[in-house]
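Here we show just some of the chains, and they stay where they sit in the whole.
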Amino acid sequence: MQPLMTETELATYLDEVFPEMKGKFVIEEVSPMFARVRRRVTPDDLRPGGTVSGPTMFSLADCAFYAVTLAMIGRQALAVTTSCAINFMRKPEPRDLTCEARILKLGRALAVGDCTIFSPGVEGPVAHATLTYSIPPAR
Amino acid sequence: MQPLMTETELATYLDEVFPEMKGKFVIEEVSPMFARVRRRVTPDDLRPGGTVSGPTMFSLADCAFYAVTLAMIGRQALAVTTSCAINFMRKPEPRDLTCEARILKLGRALAVGDCTIFSPGVEGPVAHATLTYSIPPAR
């Protein structure tokens, strides 16, 4: 099953529906059931000890899973997160983060999958999340 | 077991260690193993359909559980979230959210508990999360 949207189409669409996040995320790669998304980290995203905040990592997992879901089902701004279980495993460096999102099941009403977050310079993932998105019936 | 910090002491301390979040959170109540925290919602926190974003709710649960943990163990800026499982259940109204955080276990190295998030005007909680915080050994 091929993606219905390219990296550029996804980026344009995200800017349109989430203008408040413009410039924060870079869609690096989209392939079947997979997306890799980078989060540009700014001083606002940092925490004491020179690391990236948990909410920043959560928002990256959430956005990357949204991106892979949209890529597979097409423009559906109203797809919504219904659950996320995230483990924070290592302290990220205070710089950009990369997230690999993978769909494990794409049903009519739900997409289920996981996200693995990497911090360049840190060996092993810094966080791992499983997510569920609800897909509106109107598609 | 009584809290070691009052609402005002907590608010002052959070402003000091997380200056980038200043003005976003209001510590409404602290009692043994419990805190209620309000998140001031601004246009940046909204999403298509006039609702509050998932990352905003995550950051509220994370902050409220941090607040109740600090209230019980005292100033420990380096306590870090190790896991969070969150369910989004209802669409919040586009206004302030309230979170009730409760510690279920306070060990030497870990605090475990849950958070329930309410949106005034919505019947029933809008989100529920379970969280684990790691407490640094130096306390």
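Here the chain labels run A and B in written order, and each chain numbers its own residues starting at 1.
Note that in this section a residue touches a chain if its C-beta (ideal position, glycine included) is under 8 Å from a C-beta of that chain, and two chains touch if they have at least 3 such contacts.
A quick note: this is a predicted structure, and the numbers were derived from the prediction, not measured.
Copy number for the full complex in this structure file, with 2 chains shown: 4.
The definition used in the following text is that only the chains that are shown with their structure count from here on.
Subunit A and subunit B have Cα centroids lying 23 Å from one another. By the touch criterion stated above, subunit B contacts subunit A in their complex at residues 17-18, 20, 43-44, 46-49, 54-55, 58-59, 62, 77-78, 80-88.
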